[in-house]
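So that we are looking at the same thing, I have put the structure below in C-alpha cells.
Subset of chains shown; positions unchanged.
Going in written order, the chains are labelled A, B, C and D, and every chain counts its residues from 1.
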Amino acid sequence: MDRTKLEQLLSEVKSGETSIDQALKRLQSLPFENLEYARLDLHRDLRQGLPEVVFCQNKTPDQIAAIMGRLWDHHDRVLGTRADPEIASFVKEKLPDASYDPISRLLKLSRGDFPPLTDDVPYAMVVSGGTSDQPVSEEAAQTLEFLGNRVIRAYDIGVAGVHRLLDQHALLAEADVIISVAGMEGALTSVVGGLVSCPVVGVPTSVGYGANFQGISALLAMLNACAPGLAVVNIHNGFGAPVYAHLILRRIQG
Amino acid sequence: MDRTKLEQLLSEVKSGETSIDQALKRLQSLPFENLEYARLDLHRDLRQGLPEVVFCQNKTPDQIAAIMGRLWDHHDRVLGTRADPEIASFVKEKLPDASYDPISRLLKLSRGDFPPLTDDVPYAMVVSGGTSDQPVSEEAAQTLEFLGNRVIRAYDIGVAGVHRLLDQHALLAEADVIISVAGMEGALTSVVGGLVSCPVVGVPTSVGYGANFQGISALLAMLNACAPGLAVVNIHNGFGAPVYAHLILRRIQG
Amino acid sequence: MDRTKLEQLLSEVKSGETSIDQALKRLQSLPFENLEYARLDLHRDLRQGLPEVVFCQNKTPDQIAAIMGRLWDHHDRVLGTRADPEIASFVKEKLPDASYDPISRLLKLSRGDFPPLTDDVPYAMVVSGGTSDQPVSEEAAQTLEFLGNRVIRAYDIGVAGVHRLLDQHALLAEADVIISVAGMEGALTSVVGGLVSCPVVGVPTSVGYGANFQGISALLAMLNACAPGLAVVNIHNGFGAPVYAHLILRRIQG
Amino acid sequence: MDRTKLEQLLSEVKSGETSIDQALKRLQSLPFENLEYARLDLHRDLRQGLPEVVFCQNKTPDQIAAIMGRLWDHHDRVLGTRADPEIASFVKEKLPDASYDPISRLLKLSRGDFPPLTDDVPYAMVVSGGTSDQPVSEEAAQTLEFLGNRVIRAYDIGVAGVHRLLDQHALLAEADVIISVAGMEGALTSVVGGLVSCPVVGVPTSVGYGANFQGISALLAMLNACAPGLAVVNIHNGFGAPVYAHLILRRIQG
C-alpha cells in the first residue's frame, strides 16, 4: 500500500464511504505494506551517505550494465565493486561515463565533484601489511573517497620491520578511524590497535603460505587481538570496512 | 629516559658540559627510551576516556586485590572484568568501596559521579537475542555506563519473533552506535545491521544447541552478514565491544 | 499503536478532528507499532498448535518457576524443556500440578486430556540408533505427544544389526513423518530415508568414540545422505524436531 | 526368488512333493530374495509421486543420454539435474523432446500436462536471499513444478533490507511449506522461520565473502536458528529440498 492508496483510504473514511471498522480491518490486515514507505525512507536516508552500489561478482556483464545504467538514470553517484576487467570493458562501452580502476576493481559513475577537503576534516587512514594486500586496501581507500571522505594511505608497513609502522605513528595517532588490511598473521592490526585510541576496523586477507588457510589465520589473529579498540569484518571485505568507517566519520562530522 | 632526564641532557648541551657529539651518541643509542614518553602520553590520553581495567580471569584473588588497590590509590575509577563471586567477596573485604554485579561479573571502584546525561547526548544501544545472552550484554552495557556513556538496553528481541525487534525500530534508528549480542545463528545482528545506518558492533555468544560450536556459528554469521555497517569482536567479548563503542561515541561528542 | 488507538485515529479522521494529511503522517511514522497486532495474532495462531514452552537450560530455578507459573495462570498446557532434576524438584514444589520425566528432562503442566487417538490418525514415528540416544528420543516423542499427536517409538534399531531396523519396515512405511535420532555415523537415518516415502527429520547426537566430535560425524552424515526425503535439525535438538513433525502432521490433518 | 518360483514352491508343498521341513529350510535360507518384491513395490509407490531422476554431475554425456533415453521409453516424466550446457546440447540432440533450463541446469522430458492448479491447492513458496542464489532457487522451484506442485517464488528478499521480506508476509503466512535458499549468514531462513507456522526447509549456499567457507556459515546459521519450525538440507542441495517439500505437500493433499 503506497502513499496514494493510503491517502485514498483516509479520504474514504472521511467521506464515510468506508466505515471506521472497515478501514481498521484493512489497515490491520496489511501491517507490512506500510513498510514500503519505510523502505523508501531508508533508501533516501542512506542515499545521503551512500551512493548506489552494485556487487558485480556472480552477475553477468549484461545484468551489471543494465542495473548500473538504470541507477545512473536516477542517481549522481553509482559504484560497482568486484568488477573484473572484462566486465569493466563491457560496462564502459555501454556507459561511457564510467571509469574503472583495475587494482581495486571498482567501477565508478559520478556527476559533480565533492568540495575540496581541508586538513581539519576528520580522516580515515588505510594501512596494509604488504603490497599483496593492495587490491583490498585500494578497494577500501577508493570506496571511502567515493563516499566523500578524506583518506590517508600507508601501505607495506607490516611488522616484519616494525620500524616502518612506527614511522607512521604521528599520522596514526591523529586519525579518526583506521582500516587495517593484513594477511599472514595479521599482526599489523594488533600493533596498530595498541598504538592508537581511535576505532580500528580489521580486514583479514588470504595472503601467505599454506597454513594461512585462505585468511583464517589473519581473521583469528584480529579477533583475538589484545588491544580493545578493534573490530573485524569478513576476509577480503574491502567494501564493508570503508562503509563502516564512513558511518563513523559521518557521525563525527555531525 | 623521562622528561627530566632529557631536559637535563639538553641543559648540559647548552652549557657545553656535554658536547654535541656526546649528546648525539646518547640520543641515538636510546631510540626506544624516548618512547617512554609516548607511553605516558598514551596512558594519559587513554585515562581521559578509559578507567584503569583489570582482567580478573586467570589471576589469583591476592593479585587482583593488590592490583586494584594500587590503582585505586592513584585513580578515581577502576574496573575489574570477568570476576567470579568468590573473587568479588575477597576484593570487597580488602577494598570496602568496591561494588560487584554478579550478572556482568564487573567489579567497580568509583569516586564522584558523572554529571547526569540529558536526552540529546549521543547514546549506544545494547541489544541481545535472548535472556541467556544477559551476562555478556550486561558486561557491555555496564562497561559503557562506567565509561560515562548514555546506554539504552533492548534484550530478548531475537528473530524467532521478528516483531519484538521491529518494535524497537525507533530507538534503533536514533542510536549512534549499537552493540548487538547474539548466540545461536546470530541473525539478530544481521537484521539490526539491515535496519539502521549507524555502526553496529556484533558480539557472538556460545548460546545454543550442539552445532553452535562454542559460538562459531554466531561468529561466522556475523562476519558474513550482508549488511555493510557491521563489524565483529571475539566470541563473548563483552569488554572489547563497549570500549569500541565508547571510542566512537567519544569522537562524536568531540 | 494498539487497536484502541488506531480506532481513535480513524474516528478523528472521520470527524475531521484530524486531517487526512496529519493522519497520513502519523500512520507513516509508526510502521512497526502495527506489528504489535501481528505478534498477538501470531501468538494466537501458534497457541492453537503449540503450548507455551520454556527452555530451562541457562535459567535459574526461580526464573523458571516464575515464568511457568505465570504461563500456567493463562494457558492449559505449559512445557519446560532441558530441565535438570534439581530444577524439576524446585518447580514441582512451587507448582504441584507439574509432572517431570527424568529421561526426557521435560516438565509438563496440563489441564484436561486430549481425546483418545484412533488408529487411523496420522502418526509420527520416533526411531533411534541405540539406548544412549534415549534422552533425545524421548524428548522428541513426549513433546510430540504433549502437542497432541499420535507417536510410535522404535528404539535401538541401529544399522550394526540392520535386521532390527528391517523388522520395523511395516510401521515405518505407514508413518506420516519420522524422527530419526542417531549418533556415531548416523547411518540409521540414511537407511530409514531410503526405505520410506514420508518426510524424515534427522536429529544427530554426540554418542560415540573420539572422532564423533560432539555429533559432527552424525550431522555431516545426515546432511550428506543420498536419500532425498531427509532434512536435519541441530545436534541434540530433541525439541525442534518434534515441533517440525507436529507442523507437518497438523497440516496433513487439515 | 521371484513370484513364479515362490508359487511353485507353495504348489510343491501342497502336493506333498516338498515336505514342510524342506520348504521351511528353503524359505529360511533366502531371506533377502523376497525383498526383490518390496523393491519393486517401493519403486511403484515412489513413481506415483516422483518422476525418474538422473543426477548428471560426474557422469559422461553418453551415459546420461543412454540412461535418460531408456527411462523415457518406459516413463512419462524424466528429470536430469546438475546438467551443464554441453551435456544438455548433447542430450537434446539424442532426445529431441528434452528441454533445458540453463539457470537451474535441469533437463526435462515430459509427456502430457498436469491439470491446471487452482488457487486453493496447497502451495510451496521458494524464497531466496539474493540474485546469486538463483541457480539453487530455480532448481528447487522447477523441480517442485515438475513434480506437479503449485509454487510461488519470492527472490532477493534478504535481511540486509528486512522490509523486502516483510512485504511477502501474507504469502509466506499462507504457504504450506517454504524452501528458503540463502548464502552469507543465512539469516533470511531464521527470520522466515520466526514469521510462519508451516515447515521451512533451509538450503544453505556458498554465496559470500571469505569466511563463508563454501557455505558453512549459512549451514551453521540455519542449524542453529532459534525458530523451531526449520530443518536443513545439504549446502546447494536444490534437489533434496523440493523433494522434501513435495513429500509434505503430497501428504497434505491426501
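Methods note: contacts are C-beta pairs under 8 Å (C-beta built on N, C-alpha and C of every residue); 3 or more make two chains touch, one makes a residue touch a chain.
Just so you know, these numbers come straight off a predicted model, no measurement behind them.
Of the identical protein chains in this complex, 4 are displayed in place, while the full assembly in this structure file contains 8 copies of the same sequence.
One rule holds in what follows: only the chains that are shown with their structure count from here on.
Two copies of one chain, chain A and chain D, touch each other, and the residues they use overlap weakly: the shared fraction of interface numbers falls below half. By number of C-beta pairs in contact, B-D leads when C-D and B-D are compared. Inter-chain centre distance (chain C to chain D, centres taken as mean C-alpha positions): 25 Å. Centroids built from CA atoms put chain D at 50 Å from chain B. Within chain A, the positions touching two or more other chains are listed as 31, 35, 38, 42, 219, 234-235, 240. In terms of which chains touch, the assembly is arranged so that all chains touch all other chains.
Chain C makes touch with chain B in their complex at residues 31-33, 35-36, 38-39, 42, 57-59, 63, 204, 206, 214-216, 219, 234-237, 240.
Contact residues of chain B toward chain C in the complex are 131-132, 161, 163-164, 166-167, 169-170, 207-212. Every residue of chain C that touches chain D in the complex is listed here, in rising order: 38, 42, 45-46, 49, 122, 169, 176, 195, 197-199, 201, 219, 223-224, 228-235, 239-241, 243-244, 247-248, 251-252.
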